[in-house]
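Contents: one structure, followed by commentary.
Missing here: one protein chain of the complex. Every other protein chain is in place.
This part shows subunit A:
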């Protein structure tokens, strides 16, 4: 299912390759480039449009880059825009040609028209070519001081873009303080908002290395800044309001007066037409009042109506997002929504994921006063065309019954389900009746009468069949023909595919035997014999166990198999309340939609709010296998901050940043293999080791082996390698000749590594697991020589490595050549960490 990480985009085979057209365009553009004839702009525009349309459908038109730049000397703004668009798209793969555009972009940055100034600046910053950053600083500085607010808004975001291309350049140019000044003083609200978003990002990323930055980050949520932003909130655009509100939600007011002031100020935001603003406001309200129980309650009352309106207005997509948030609130405080239960009635047209949420809410809000209506409604869904929803609604009825309201009426309904001749309805109802009987044994009489009339042939689903058999065993004294039904079931032992059913059958026959020995004895013998011959280990063991018990002492066996039972008072909830609280903390985020706290679906190493990963498999959400393993560890790793207060939580997070930043290159280069290692470790140690300590273990290993331990300050940006990189030996040789050596280093090998390196192949396999591939190798102990290559995941930029290892001195001499020189240090770190982990 996973999309392949293509190194570069290639047009799909169904599309025209466009080679002929591209060379056509190239010559046409060339003709126009020098011309100054009147009306030339129109023909240029047609050609540009053609180029852009090819680009849009995915044909690679980077070949005309030079011609496009030549044609860009124009005063026509549409031409300019198209050119900017083109340049922005291809500059990254043509870093050398991008230099050509700098000139005209810089000139446009000084144009009289603020629109052109802004556009040019935006394009300049969007080139994202690392070796051109020096050209950005000047125009950005001017842009920040521009007297037109449009240019300033663009410049502020430009600073952020610069930061992502080259953080040191941005910091050295002293841009963050300038942004701070603008944020607090600029008359234009959009400039202020952009400053805020840029500063948040820059300072959060800097915070791990610089104390000043983390102080500045804290200062953003200080009283003066928050008040300044709140006072201007109405000037901001709706999106900027969301941003400010997200920030306010982090602010901790000093006293209750402050809380009320803020809430009063923001109350009208609840009536905003934009749902995102409303939800952000709600988040602020909920977070501010967490410690004030009664006010918190009132907040629920206040936000109820806006939320319900949001659900009924807007597109289905918006409704769904709001509904998931409503869902979490309903689950937290069902009683507050009890009177609004009709809002959770399912409409025929709604997609099933919406219906499912609504069913859960209906179940939650059921209380003495509305149970009857809700159950009536749910029963109507049981006849729904949508079978999964019909099943869910029957389950919901059962859950409500187990919540102990008005059981009387519900039992009748459930029994009606049993009489409905729909196999899935019967199946679900049987499971429910079983649960119900475990909680309310007093209803056995009514239920058994109906259950007894169900023919076991009509029940096929294992869960339902098991439930039916359980009831046959448990209430065999009340059911006339229980032994005979069990007998016929036992006769079909061979045909029963589900081990669960066979297990239940064994137990049921035992129970029946204790109650009605004469009738059951024969069946019991047959069942035990069949069980002993069963190929399923559990079934066989249980049969053997029963057999021995009976041999030992029948009355003891009865006490073991059929002791007097206590009614179950509460069934265990599937999702712990801790997790629900955790999701609530992350209100107005994706967590709510997925109904999982973020640590369960984002990367296992939480890597800060703004760091991206391009590697497949890093995000464990969709990968089912990883899903089973990682969350379990995540829970434990995060349990300790669940218990801490919010302020302490922040500190802990900060600390985790450090750890993860430290180990980032290590993990990224080998996400897949690390993941599988994790799986193995966790299955052996039953998930007792939290993932963070694993990371530290790896760190220690690295510290032992690597001579120059990398300093935290110089953590390189994580580099992702293409695990399926291909390079033929010819190209390798050619490149090796052409490229200069960009890095030459000497690494130490761990003693384990040296021990493991008896043949070159051992290392090859290991490095391959880290997406570093070998193209040639040779030598005998103690001297080995390797040629490796690796490819960046997102583009076809190659790294070539010559590695000479001497096992007697435990040293590796490494020469690295790279297409993209700027990343060779990062690659070297990846290489080193991969090498250092090599052992038997």
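Of note:
Here is the rule we use: a contact is a pair of C-beta atoms (placed from the backbone, for glycine too) under 8 Å apart; a residue touches a chain by one contact, two chains touch by 3 or more; residues count from 1.
We adopt the following convention: contacts and distances are computed from a predicted model.
Not shown: a single chain whose UniProt protein name, out of "Nucleolar complex protein 3 homolog", "L antigen family member 3", "NADH dehydrogenase [ubiquinone] 1 subunit C1, mitochondrial" or "MHD domain-containing protein", is "MHD domain-containing protein".
Contact with the chain not shown here comes from a single listed residue; of A:136, A:183 or A:321, that residue is A:321.
The residue from A:313, A:492 or A:521 that touches the chain not shown here is A:313.
When the whole complex is considered, the residue among A:157, A:173 or A:762 that touches the unshown chain is A:157. When the omitted chain is restored, the residue from A:228, A:335, A:353 or A:765 that touches it is A:353.
On the side of subunit A, the interface with the absent chain consists of residues 1-6, 9, 39, 42, 45, 49, 52-53, 56-58, 76-78, 81-82, 85, 89, 92, 113-115, 119, 122, 128, 148-150, 153-154, 157, 160-161, 164-165, 188, 190, 194, 197, 235, 237-239, 242-243, 246, 267-268, 271-276, 278-280, 305-306, 308-310, 312-318, 320-322, 324, 342, 345, 347-349, 351-353, 373, 376-377, 380, 383-385, 420-422, 586, 588-594, 598, 601-602, 609-619, 621-623, 794, using the contact rule stated above.
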